[in-house]
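Shown here: the complex without one of its protein chains, the others still in place.
The letters A, B and C name the chains in turn, as written, and every chain counts its residues from 1.
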Amino acid sequence: MSSHQKLTGIFTPNLVPLDSRGDINEPELRRYVDWLIERGVHGLYPNGSTGEFTRFTVEERRRIIEIVADQTRNRVPILAGAAEANVKETLKACEYYHSLGVRAVAIVAPFYYKLSPASVYAYFAEIGKHTPIDVTLYNIPLFASPIDVPTVQRLADNFERIVAIKDSSGDIPHMIRMIQAVRPHRPEFAFLTGWDAALMPLLLIGCDGGTNATSGVVPEITRKLYDLTMAGRLEEARQVQYDLLTLFDTMIYSAEFPEGFRAAVELRGFHMGTGRQPLSAEQRTDLSALSNTLQCLLSAQGFTDQPVGGCPVSKQPAVDHEEVGQIVQNVLAELKRRGLA
Amino acid sequence: MSSHQKLTGIFTPNLVPLDSRGDINEPELRRYVDWLIERGVHGLYPNGSTGEFTRFTVEERRRIIEIVADQTRNRVPILAGAAEANVKETLKACEYYHSLGVRAVAIVAPFYYKLSPASVYAYFAEIGKHTPIDVTLYNIPLFASPIDVPTVQRLADNFERIVAIKDSSGDIPHMIRMIQAVRPHRPEFAFLTGWDAALMPLLLIGCDGGTNATSGVVPEITRKLYDLTMAGRLEEARQVQYDLLTLFDTMIYSAEFPEGFRAAVELRGFHMGTGRQPLSAEQRTDLSALSNTLQCLLSAQGFTDQPVGGCPVSKQPAVDHEEVGQIVQNVLAELKRRGLA
Amino acid sequence: MSSHQKLTGIFTPNLVPLDSRGDINEPELRRYVDWLIERGVHGLYPNGSTGEFTRFTVEERRRIIEIVADQTRNRVPILAGAAEANVKETLKACEYYHSLGVRAVAIVAPFYYKLSPASVYAYFAEIGKHTPIDVTLYNIPLFASPIDVPTVQRLADNFERIVAIKDSSGDIPHMIRMIQAVRPHRPEFAFLTGWDAALMPLLLIGCDGGTNATSGVVPEITRKLYDLTMAGRLEEARQVQYDLLTLFDTMIYSAEFPEGFRAAVELRGFHMGTGRQPLSAEQRTDLSALSNTLQCLLSAQGFTDQPVGGCPVSKQPAVDHEEVGQIVQNVLAELKRRGLA
Partner (left out) sequence: MSSHQKLTGIFTPNLVPLDSRGDINEPELRRYVDWLIERGVHGLYPNGSTGEFTRFTVEERRRIIEIVADQTRNRVPILAGAAEANVKETLKACEYYHSLGVRAVAIVAPFYYKLSPASVYAYFAEIGKHTPIDVTLYNIPLFASPIDVPTVQRLADNFERIVAIKDSSGDIPHMIRMIQAVRPHRPEFAFLTGWDAALMPLLLIGCDGGTNATSGVVPEITRKLYDLTMAGRLEEARQVQYDLLTLFDTMIYSAEFPEGFRAAVELRGFHMGTGRQPLSAEQRTDLSALSNTLQCLLSAQGFTDQPVGGCPVSKQPAVDHEEVGQIVQNVLAELKRRGLA
């Protein structure tokens, strides 16, 4: 059994600021880490999906953890993303991050290939046997092989070093099934959600916390939602959840993930640089429009000034829905005709 | 604006008992209606998906509403499923059910063909314009064309006879988006969920009630979950939600829908007859095993005796998970090889 | 064993012209039947998906078969869509269509509910046991429960009245697996494809024919593609397949199915009336634009005059692809944000 405390609260899956050459901007990353901790996040989660771990080299991923660990100086626990090309390389990362003093690692299920439950189990079992550091399973079926309920149960039953799951499916009955399957025998096993859009209801049905991308942008709000919900102040929590959903939807659906989050962190005063995935001219224009929308949302919450030109009075855009529906239909038809999936 | 009260609480999407010739068993249906009302459901919802509306003829669907309305005698409101082959036929059903005094109709989005939002809007707009009775939209993307958020908003904005939506997607952020889009201008518009697996969290984020198939089997429990949740007794509610999920999963995933529910209602003392979808010999054997499991779940809740032979001590089956995972993998491979889906 | 000949060649899944009141336009339907037969289609297939069978009443579906059978006067075989609300009603339709002298019925797998292979088998087994007329299985996984390879094999092995499958999945390996599983024991069992987009390659790997919606619009071309392919004139066939794909894509993806086909049949000189699924003003405008495009495609093949205003010189539209891609991205993001599945 791990001697450590259960993982609870809000862990920020932080982005990595880049400099003008596209390399890690170390001073800005350090400044961002301090800013997040000062605003009350319970922990940090570098090398997650929001942190674009797949777009860095092995060496860069290690450097990111070094910087974050050094800057954090144990003020909050760190959950370090540690997935590498195969079990052997992943275990090397576990060992190294352990030597840096992080609280635990988070390991996404194998991706690219879509593996069966038996293979996902075999993969994590091999890691569970040899890891020197606590492991959080990371289930994100949109991007990687799913980790199903019996697999979580077996891993929890057999490997005490496996101490938590971060689930980004947002599926509430799935979360309940996992809790029912694991908690009776492993009361200290932690259930974290990565789906900000349903953070309040997931906490209410039994989750211990979340690794929420919004907390990298508005740590004050995500933390407030957590506190209100845990205190049972449901009316207030519900309104914060509604607002957080609007912000989350804007960031996640209006640009290629995680560019919307990058744009929003920039608005909070950090130089994020240009992302590693190239963007077209049109995408760059869009991102600038999104930035305006985000600034209005953030200024409505008191976090920034309104953009030059001001903000619309109402949050509800004056959209002609039939027109939008029509455009959508045409474009979908065109998409299909041209052979998109 | 409708002069009626907002639709709230638990509406039972009731099954239809059949007799030995496969026809509607009227006395048993009347007895079932009384039983449900006596156990506290807030309303009835005949001709829903659980009620297998597509497997009855036009004449039978009308007869079902006649019987339920006559037997209910206004003790509780009735939501009558009214979808027919096209707009003209559906409007005829609306008119007839109106003449029978039901509270409202529920109309599923067009199915078989997968329609775009523009077409779904056009379909409901035509109905909204001419219906003499309040209409509940019915969104069940698993079976029918989806009704998206802007479509719900436009229909709510333009047609006062459209007074509610029943959503069976179980998607919580989707429900929040609908509530945000509609409630400011139509505070009396009702949001009902058809997904029992997340009833508690959906009520907590703002739903007004549910049309829940479990309430046809254990009306006492579904009603209790509703009452505890609305009273803010969250610890107790959470445990009831967990138990209800176990029961729901067993009924919905262990047999062809809605045969599991039919078997469970039989255990509560009703003669349900043989369903209209033929079953293989193996499926019939399975259903009998499911019936045993359900009887144990129901007896654990005090609703029936244990089955002959007793029940396992623990709810957790002694399953060798790796073995199950392995079987699953083999079967899926076989499935694919043989060309399924 | 059926005394009839194997089903081969091109069967037209014909649309139903409607009059100004939205009822079946009998004289126009008769004229359309003659026109199709004169242009060389091998058979007719009323009450298919293209024929919008779900949007007619039981009585109307019967009337459609009566008219088509009467007008055809045995010049070509008729495959009559016979799916009704349940097995009993479907068998009644089989009996009636048998009495009208049609060659066979086609029965789609149960829809709305998504059934397992065991249930799909049980459904067709019940029909196979009692049908007085040859049955074609109809697999269209986009709209109805899939009929997998072992189910087709078992049905073919056990019921001699089941004599063919119409498969609209367009999946070539799936078609090969079915042929490998069934043909050795049932050499007269027919394999028909409903996917015009791959008609040539499907014929080349072993299909016997097709039920192709394009043959209701350009029977001359679909028939020509069939003849060239069967004669092994592959270079010519390939070019016709390419052209047919362009036409098919335009009709199927530029409007709600089957409105594009309806518009195209209108261009061939038939009064089709207004479809039963309501359209928005924008959809009607779109349909009129589509009609123009179709007229150009048809005039390029010599079937009609060019529309007033002429046609573009090249078939390749002068599209700014990045712009289109951008619109698409925006709209998809908007779609997701608004909660469309």
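One rule holds in what follows: a residue touches a chain if its C-beta (ideal position, glycine included) is under 8 Å from a C-beta of that chain, and two chains touch if they have at least 3 such contacts.
All values reported here derive from a predicted model rather than from experimental measurement.
Engineer: With respect to the chain omitted from the figure, which of A:Q71, A:S119 or A:T246 is a touching residue?
Structural biologist: A:S119
Engineer: Could you tell me which of C:P17, C:G48, C:G128 or C:G170 touches the chain that is not displayed?
Structural biologist: Missing-chain contact among the listed residues: C:G170.
Engineer: Where the complex has a chain not shown, which of A:N86, A:N158, A:Q239 or A:Q306 is the residue touching it?
Structural biologist: Looking across A:N86, A:N158, A:Q239 or A:Q306, the contact with the absent chain belongs to A:N86.
Engineer: Which of C:A198, C:L225, C:M251 or C:L298 sits in contact with the chain that's absent?
Structural biologist: That would be C:A198, which touches the missing chain.
Engineer: If you put the missing chain back, which residues of subunit C would it touch?
Structural biologist: 116-118, 121, 150-151, 153-154, 170, 172-173, 176-177, 179-180, 197-198, 200-202, 204-206, 232, 234, 238, 241-242, 245-246, 249, 319, 321-322, 324-326, 328-329, 332
Engineer: What is the set of subunit A residues that contact the non-displayed chain in the whole complex?
Structural biologist: Contact residues on subunit A toward the absent chain are 22, 49, 54-58, 85-89, 110-119, 121-123, 125-126, 141-144, 146, 148-150, 169, 171, 173-174, 177-178, 256-257, 276-280, 282-283, 335, 337-341.
FYI, only the chains that are shown with their structure count from here on.
Engineer: Just list the two chains that share the greatest number of C-beta contact pairs.
Structural biologist: B-C
Engineer: Subunit B-subunit C contact: same residues or different, taking over half shared as same?
Structural biologist: same
Engineer: Roughly how far is subunit A from subunit B, going centre to centre by Cα mean, in whole Å?
Structural biologist: Their C-alpha centroids are separated by 34 Å.
Engineer: Nearest whole angstrom, what separates the Cα centre of subunit A from the Cα centre of subunit C?
Structural biologist: It comes to 46 Å between the two C-alpha centres.
Engineer: Scan subunit A for residues touching two or more other chains and write them down.
Structural biologist: Within subunit A, the residues that touch at least two other chains are 249, 322, 324-326, 328-329, 332.
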